[in-house]
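This structure is in structure tokens; I'll ask about it shortly.
Here the complex is missing a single protein chain, while all its other protein chains stay put.
Then we have subunit A:
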Amino acid sequence: MSDHEEKRAEERADTRADRHDDRNEPGNRLREELPEEVTSAVPAARAAPESRPEPEPEPEPEAETGAPEPQLTGRQRLVEGLWPPRVSRAQLIVAVLLFGLGFGLAVQVASNSETDSALRGARQEDLVRILDELDDRTQRLEDEKQGLEKQRDELENSSDQAEEARKQTIEKERQLGILAGTVAAQGPGITVTIEDTKGRVEADMLLDAIQELRAAGAEAIQVNGVRVVAGTYLSDSGKGVAVDGNKINAPFRFKVIGKPQDLEPALNIPGGVVQTLEKEQATVTIERSTKIVVDALRAAKRPDYARSSSR
């Protein structure tokens, strides 16, 4: 772009402009700025010699090259412009502008070849397609996530349910264990002591007492260290009574868990257990207590024939 040739060119401009116009315009009609540059070159050519400090050396070569070599070729001008380098105002201005161009070019190229260049250079349709694909993918992943979350919730719920069922099972086992006599029990209740000095108390009387207690809401009963459960049987055995085959002797001491206010009157009703026993010369003492411990246990026995029909 060196225009050290400029002065020569400018001085020649008025003589050559028309020639250049003639030569170039037919071939390069698209270059609209050419006439403008040509016309502006003429005043510049007139202004240049005054502003130039070294117009003197030029005229001589101009004079000798202009006339004998009127058609200085573009190639020669290019070579002369490139070498030897000359520092002039025009050169510096053009250098600054070209610096800006090179800088912008390099920056643009560098920013264009960054990681996201694939998207930056993509056409609008491609971008729309990529966006759609990403949306679809997001949708699919979202659905998958929802499904997995649902599954997780179900698993958590089921484990919660299993835990709850286990707790209920344990609770039920305790309750049933109290009924079946496999676990110890404690609570408010009464203690019934039957003194039988004459040995006239028989199994049916004790059974009556037990029935009466059950009817009054007794929840756990033991008599002389034998737990009384649903399958308990009583039989006369010599001088004493056998409970589930365990022989017990007077005094018969019942420990009963239940509501004392219900249990005691149930035994004391006229014609009831107490009166019947006293008729047989037995002494019956009833003590209420807020804490009765029924700790006699009974081994759980697997039924031989009966099977659960539920489930």
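In this text, a residue touches a chain if its C-beta (ideal position, glycine included) is under 8 Å from a C-beta of that chain, and two chains touch if they have at least 3 such contacts; residues count from 1.
Rule of thumb we're sticking to: contacts and distances are computed from a predicted model.
For the chain that is left out, the UniProt protein name among "Small basic protein", "Acyl carrier protein", "NADH-quinone oxidoreductase subunit J" or "Cytochrome c-type biogenesis protein" is "Small basic protein". Counting the whole complex, the residues of subunit A in touch with the unshown chain are 1-3, 5-6, 8-10, 12-13, 16-17, 20, 24, 27-28, 30-31, 33-34, 36-38, 40-41, 44, 72-75, 77-78, 81-87, 89-112, 124.
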